[in-house]
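The complex appears here minus one protein chain, its other protein chains still in place.
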Amino acid sequence: MSRQLSYAKAILEATDQAMGLCPQVIVLGQLVDTQSGIFGTTTGLVGKYGAERVQDFPVSENLMTATAMGASLTGLRPVIVHQRLDFMLYSLDAIANWLALWRFKSNGKSAMPVTIRTIAGKGWGQGPQHSKSLHAWFAHLPGLRVAVPATAYDAKGLLLESIFSETPAIFVEGRGLFSMTDDVPEKPYRVRFGQAVIRRQGKDATLVAIGSMVPVAMRAASLLEKEGIEVEVVDPRTLNPLDRKTICDSVSKTGRLVVADPAWLSFGAAAEIIATVSEELGDRLKSKAARVTLPDSHTPMSMALEKEFYPDENDVAAAVRKSLG
Amino acid sequence: MSRQLSYAKAILEATDQAMGLCPQVIVLGQLVDTQSGIFGTTTGLVGKYGAERVQDFPVSENLMTATAMGASLTGLRPVIVHQRLDFMLYSLDAIANWLALWRFKSNGKSAMPVTIRTIAGKGWGQGPQHSKSLHAWFAHLPGLRVAVPATAYDAKGLLLESIFSETPAIFVEGRGLFSMTDDVPEKPYRVRFGQAVIRRQGKDATLVAIGSMVPVAMRAASLLEKEGIEVEVVDPRTLNPLDRKTICDSVSKTGRLVVADPAWLSFGAAAEIIATVSEELGDRLKSKAARVTLPDSHTPMSMALEKEFYPDENDVAAAVRKSLG
Amino acid sequence: MELSHRTLSLSGHYRELTLRDLEPAVALQLFRQMLRLRRMEEALLAEYHPAEEMRCPIHFCIGQEAIPAALSGLLKADDFLFSHHRSHGYYFAKGAPLKELFAEIYGRSTGADAGNAGSQDISHSGSHFYSGAILSGAVSISVGAALGFQLRKTGQIAVAGFGEGATDEGAFWEAMNFSGKRRLPLLFVVENNRYATFSDQLKRQADDNICERVRPFGVRATKIFGNDAPLAHRTLEAEMKRLREGDGPALVEAYTYRWNSHVGPEDDSSNNYRAPGEMEFWKDNCPIVLLEERLRERGMLDDAAKADLEREIALEIAANFKFAKESPFPTVKDWHRMNFEDASPMADRLLGTASRGGFDPDQAESKLGPY
Partner (left out) sequence: MELSHRTLSLSGHYRELTLRDLEPAVALQLFRQMLRLRRMEEALLAEYHPAEEMRCPIHFCIGQEAIPAALSGLLKADDFLFSHHRSHGYYFAKGAPLKELFAEIYGRSTGADAGNAGSQDISHSGSHFYSGAILSGAVSISVGAALGFQLRKTGQIAVAGFGEGATDEGAFWEAMNFSGKRRLPLLFVVENNRYATFSDQLKRQADDNICERVRPFGVRATKIFGNDAPLAHRTLEAEMKRLREGDGPALVEAYTYRWNSHVGPEDDSSNNYRAPGEMEFWKDNCPIVLLEERLRERGMLDDAAKADLEREIALEIAANFKFAKESPFPTVKDWHRMNFEDASPMADRLLGTASRGGFDPDQAESKLGPY
């Protein structure tokens, strides 16, 4: 039977089930042991599993990451949580100089199955230090997996998959997605990394949408449908590994590509997707590829500016129309 | 009269001249005050300008960056130096959460003219913690300029430009370039950001090469010339701003694009360049775009593996031949 | 008994507040500044949700007025002040224009940062006031400002204000190490309000002993009861005097308490983190009430004078709201220009142009070695 669950509750359920299935799963993060529980994604866990397994951590993000890494060497499966991705920047040394290369450096003999949950802020004046979305940075690093779940279903399945796989994973959540619902099976299930999903079939253009741009892209596709334009919406779900094949197959059918990414324009994930298609099908595109992203600017706080800063379904639809000429 | 100077000496001369021209220029970095002076790029400065202006800094990379930032608010023009880019990862919070957005956040009222020199290691078993090249990360950030000089001439002009401009700059140097020479004028001169240079004209394919891949690309072009293939080699010199126009103009002439980047394949600078071209000329390419980069792997120490890890002129030439069909 | 949040929560009404040799004008000004800050925060707090016009996270500082009030009388115009997410008190302390604070929070183009920053990232560079919401980040930057003052021998000082939570961050200890080593003209002010969001200091640190921790780094440190405004004034005055004489750096830890939610006007006690009786202790020892008691005892304040003051403050606040609400919203002109400065007057002045010579493509790359 189908059961609707919010994105936040799906994350909570995945974590709860993981902790129930395996006593080695622990959760570290500022405020993970509180009632409010990181947008409700950790609420109640401390009561159920105790303060040793659900640990409030000092405001020491670099150490938190390294602690999870060291703990994983002793057999634990740590999940760490950053309330904003921006706070996680203190831990980039731990991530890029250690976590990402640990397996490589040991020639595969030592693994660090660490899952890093991180929330990309958006809206209501979060401002430049509470809203960054740097999934492209993580995806550039060898040795890390990067998930960008857009739906509650994917959030649960990808989080469980991250926790119980051997390669460390960065799990990027969108603040705008937390209360959105989806059919979510109750049992613990997996969603594999590197498997894109076609959220909507279409023949006129391929619209690849990442993370919190997925609902926006779906709305854009609905708008365009009314104009007789059939857009194929592809959600890669994970950026590393990236399911290049599904994307290229779609574009080889439609001949057109628009990428919607909730991140800065230049040197971002949208560029990688366009480059991939250009390498595979470069001489067979029917029109120029296009990106719908944030401008190359930090996030303004004022709602008047935020409105222009974040692209919406009209921006996406306009880009698709343009690619159709 | 033309004067040959090595890349290292050009950097030293630029710094020396900047310090001479302007008493506000200071240099901070581990070992900048030693005789060996960071591959000779700071040798002698402490004797000339004193230990206040040429400061050995504790092994505290995050604070070093923030210190330069705060000092710049008092009117100083700091240059900081990281002997390896890897060490700089401790300072990414300072860079991404503060330096890059400072001007934005103050609505343009406050500037931080800080220059961050950083050296990407290569070769002789530097291994995974001493050889990263993350220029794509920096270029993804709004509010920062990113220079990737390939020649002594550009190194001097871009370093002077960085020091005396108002936007903070990341200056990425290649370890393999330090002893390479070039004509370098003696006077202090500028090389503007956002102006690519065509290092070699050609009509058959455009080869965009970044930083330490520039000499490799030039050698590849020489090889191809013998086969009658005329490659146009474009060196963007800076990634942010990126001279998209020169690149696109070249590709619209040749119809073919190969990008050589001394960094990881996925989600890197090569993707941005291909995406840019695809957006501008996507339906007019004569063949598929191609990348010649490091594989998506951390750097192995063993020379046997290093040899396969770093692409050379043969790899670049092969990619160009392939794009010619 | 050593001052700590544990010992404080066991004590009763604070009786040690004394004006001693404080000039009456200074004492009254301390009172006035605390009251202004309190009323301003109360007004913002009351308007926050109903209007939904202040669309940014705000960390109110009600209960923590003593330090900002004391700093406000001691900082010189060209000193630099760096603070954190709980920024209003510090903005106020630096004498930055309050109407621009209101307009900033309302996201208007007349705001201190034209609506780009909001409450938690606000700065006012004309007043040399800077803040930001990444813990300990602004502390690190203050080190550079102090180094600049020292190198340029300007006599200015830098002050960094933050909470005890910031001392969890490694970045903070790099700042201690370097400022202690360089003896920088830098004052660290820790408002220890016991919590970082809902997390008790003793959940994050083995002991409530920040002063002990910083001293071996070469940073002089003093802890005080932070709701005693005259004491705060005297302590900060003495430390700032020594800093100006080259005898730095110093840290002052002020024990105080936040009355409201960590962020926003709600009550976050549903998260159940406050110790029993604690809120009562701190409300009983409100910094404004403590000083008011003494001023009245000494006949320096009466009902009429206070009413005048309240009226003056209410007018000021109303004017600030009016300014903010009547100001236009910003419009995006150019995202590029908001993030990059393309003009380069200094480079224009100092640097020439040169033409590129011939790079020899056939030369060998540098012979690489191990180091």
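Residue numbering begins at 1 within each chain, and the chains themselves are lettered A, B and C in the order written.
Here, a contact is a pair of C-beta atoms (placed from the backbone, for glycine too) under 8 Å apart; a residue touches a chain by one contact, two chains touch by 3 or more.
Note that the structure is predicted; figures quoted are calculated from it, not measured.
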Which displayed chains the hidden chain touches across the whole complex: A, B, C
Return the single residue from A:Pro215, A:Pro236, A:Gly268 or A:Gly282 that touches the missing chain. A:Pro215
Could you tell which one of C:Gln33, C:Asn177 or C:Asn271 touches the chain left off the display? C:Asn177
Taking the full complex into account, find the residue in A:Lys9, A:His82 or A:Lys122 that is in contact with the omitted chain. A:Lys122
Tell me which stretches of subunit B touch the chain missing from the display. 30-31, 34-36, 56-63, 86-87, 89-90, 124-130, 295-298, 300-305, 308-309
Across the whole complex, list the residues on subunit A that are touched by the chain not included here. 2, 21-22, 26, 52-53, 57-58, 60, 62-63, 66-76, 78, 93-94, 97-98, 101, 103-111, 122-125, 142-143, 145, 151, 153, 157, 160-161, 164-167, 175-185, 187-190, 197, 199-200, 212, 215, 218-219, 221-222, 241
Considering the whole complex, not just the chains shown, which residues of subunit C touch the missing one? 55-58, 168-174, 177, 180-181, 204-207, 209, 212-213, 216-218, 263-264, 370-371
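Everything that follows uses one rule, which is that only the chains that are shown with their structure count from here on.
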Farthest CA centroid from subunit A: chain C
Distance between the CA centroids of subunit A and subunit C (whole Å) is 35
Mind checking the centre-to-centre distance between subunit A and subunit B? Centres are C-alpha means, answer in whole Å. 30
Can you list the residues of subunit B that touch 2 or more other chains? 93, 97, 101, 104-105, 142-143
Where subunit C touches two or more other chains at once, by residue number: 114, 116-117, 121, 132, 134, 170-171, 335, 338-339
